[in-house]
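Here's a slice of the assembly, chains where they normally sit.
Chain lettering (A, B and C) follows the sequence in which the chains are written, and residue indices restart at 1 in each chain.
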Amino acid sequence: MEAVLDATPDRRTGLLAVFSSVVQRDLLLAMRRRADVLTSFFFFIIVVSLFPLGVGPEPNTLREIAPGVVWVAALLASMLALHRLLAADYADGTLEQLVLSPKPLSLLMLGKMLAHWLVTGIPLILIAPLLGLQFDLPGPALAVMALGLLLGTPVLSMLGAIGAALTLGVRGASGLIALLVLPLYIPVLIFGAGAVSAAVSGLSVEGHLSMLAAFLLFSAVIAPWAAAAAVRIAVE
Amino acid sequence: MALNIWRFASPQVIYPIAGRMIPGFMLAAAVLALAGLYIGFFVAPTDFQQGESYRIIFIHVPAAWMSMLIYVVMAFWCAIGMIMRTRLSFMMALALAPTGALMTFIALWTGALWGKPAWGTWWVWDARLTSELILLFLYIGFLSLHAAIDDVRRADRAAGLLALVGVINVPIIYFSVQWWNTLHQGASVSLTRAPSMASTMLAGMLIMVLSAWMYSIAASLMRLRIIILEREADADWVQEQIVPIAQGAKP
Amino acid sequence: MGVPWGLGVLQGVDLECIRGQRRLFSKLSFTVQAGEALWVSGPNGSGKTSLLRILCTLLAPESGEVRWRGRPVRELGEAYRAGLTYIGHAVAVKDDLSSLENLRFALAQDGCRVAEAALIDTLARFGLAGREELPARVLSQGQRRRVSLARLPFCADRALWILDEPLTALDVQAVELMHALITAHLVRGGVVVLTSHQPIDLKDVSVQHLRMVD
């Protein structure tokens, strides 16, 4: 019995250690549910593939709608995984524990956003060019698409986390998230898809991409703080 | 009668029988593949419309047919497992799925390779192609669902149910060329176009189909043996099989 | 704020709690000394959980304040939370992680790093030997609670423990272990606030009993 009563932890761990433990735990959970990691990925592929089915096989139309379709699918795939970003932690009491942590909650939220992006964003970025190929997009447009997604998907994860936090414990959360988050996603969609369209027609893409970069910076500053505030409200 | 045999055939009985059958099927698959490819690439004449590229048919069609057939067989085993509660039938189904997915993948890939010379594009969103892609997703869904559930009994039955529901897709693939007018050939187009070639082409194709059958049976049996070992790891007969092997004895 | 240190370590001053239209309690005051336990009991719905959540700042009281070493906890903020361990009704155990991983991450998020061996040792003492690697999903009700309680031995350096029905779902043996843990914490000068419908059987330490009424 004695040993139990005086286990001595090492409490000199810094911010970074706590941050990375949050990221690690979420990644580990995602790996456990291996299906999950693959799923937003497959969801993305399936949604992208659904459109041509509904729209018909005309290659010119397809090339024209490709940027929009890929970006809308990326939005939806990113959103699909949002519900599990915080809801499970809320239900089982983990979130209370995070709120009671002496480390800044916004940092912990940033960790969760990072994990979400690693699990949902990265696979999209990797597969999108392949799907674009099937829509017959030219090479430079594919590169622009990947770059745009690289800048845009973290924004999706960060804004999404705010929505997820705001809807915690709210009746019908998973639907409400969509409602809150999709409008916030629209600027990303417009500039992301715009960049690809511009590349297809050989125009300059710099303006679009730098807007995306600006969104990224902006949400990196705002989102962790906003999400933390929302979580505090939800836990109360 | 056949059903009865399966019903009472225990994994313990099947394990050694499967072991004995595998080499035969493998050999048959190899020989038939060699023969089929020889006929396909050296005996069958060049197609006057498509040139040499049509020869991909000797892989494409067998793979496409197998992909559908395996799904049906898999669903059949699942149904047997659900109705008769036999463990072995679920193991059969699980053993078939990866081969089915592989065949589907090959059909898609060779189709795409063929599409470039034939239609000028790798891929179109045509009904036949899409429903074949759905088949791949169904296989993946079956395997993912199975993998996502820890409890084997539950995983078997849940994935089995999915297989049964998804069987509806197979007729869709098969009849899609009739229901929609698409880029993809209908069932008889390529064979009637040049009647003089039909017999050698047909022979080559059928031999390749047979080879695909043999390969699929062999591969599934191999996987079946592994699944049996995994699931029956605690059973005495497995211990007797495995322990001597681990100690260096001949299996 | 003028309250001398000697008056107690944890103080509730004129606490009032209103949920919905219902006033659960008001003018609730108490003082807990170092080394003392506060056992909150009372009928279902009388506000025990609400009180505990107020004590650990998860809930704001309608009026009144909570003081820690004489200072309002709202002012102390992080400093207060750094000395606090709260285990609520929700066990904060992830179904998909093993007991070991659950414990490791719970501690890591608390900012404390522990050797693997100590974790396994502790889980064993909580009756989970041989189950360290099982996903929490398959554990029984009581075993899940044990996983969440296994954090406590590593919180010896946190002065204030707030435990909401820690004995629920535990079998006799586990209840004894909890009693021992709590006693040890009190002996070393900690403060424990806990709720329980079963009587609390702590010997040789002082237990203050707060009876809530409906």
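Here is the rule we go by: a residue touches a chain if its C-beta (ideal position, glycine included) is under 8 Å from a C-beta of that chain, and two chains touch if they have at least 3 such contacts.
None of these values were measured; they are calculated from a predicted model.
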Whole-complex copy numbers (one chain of each kind is displayed here)
A x2, B x1, C x2
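In this text, only the chains that are shown with their structure count from here on.
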Pair of chains ranked first by number of touching C-beta pairs:
A-C
Middle chain, criterion being Cα centroid separation:
A
Taking each chain's centre as the mean of its CA atoms, how far is chain B from chain C in angstrom?
58
State, to the nearest whole Å, the distance from the C-alpha centre of chain A to the C-alpha centre of chain C.
35
Junction residues of chain C - those touching two or more other chains
135
Which chain B residues sit where two or more other chains touch them?
none
Within their complex, chain A touches chain C through residues 1, 3-11, 13, 17-18, 21-22, 24-25, 28-29, 32-33, 88, 91-94, 96-103, 108, 235-236
Considering the complex alone, what residue numbers of chain C touch chain A?
56-60, 78-79, 81-82, 84, 86, 88-94, 96-97, 101, 105-114, 118, 121-122, 125, 135, 153-157, 177, 180-181, 184
Mind pulling up the chain B residues that touch chain A in the complex?
121-126, 130, 133, 137, 140, 144-145, 147-148, 183
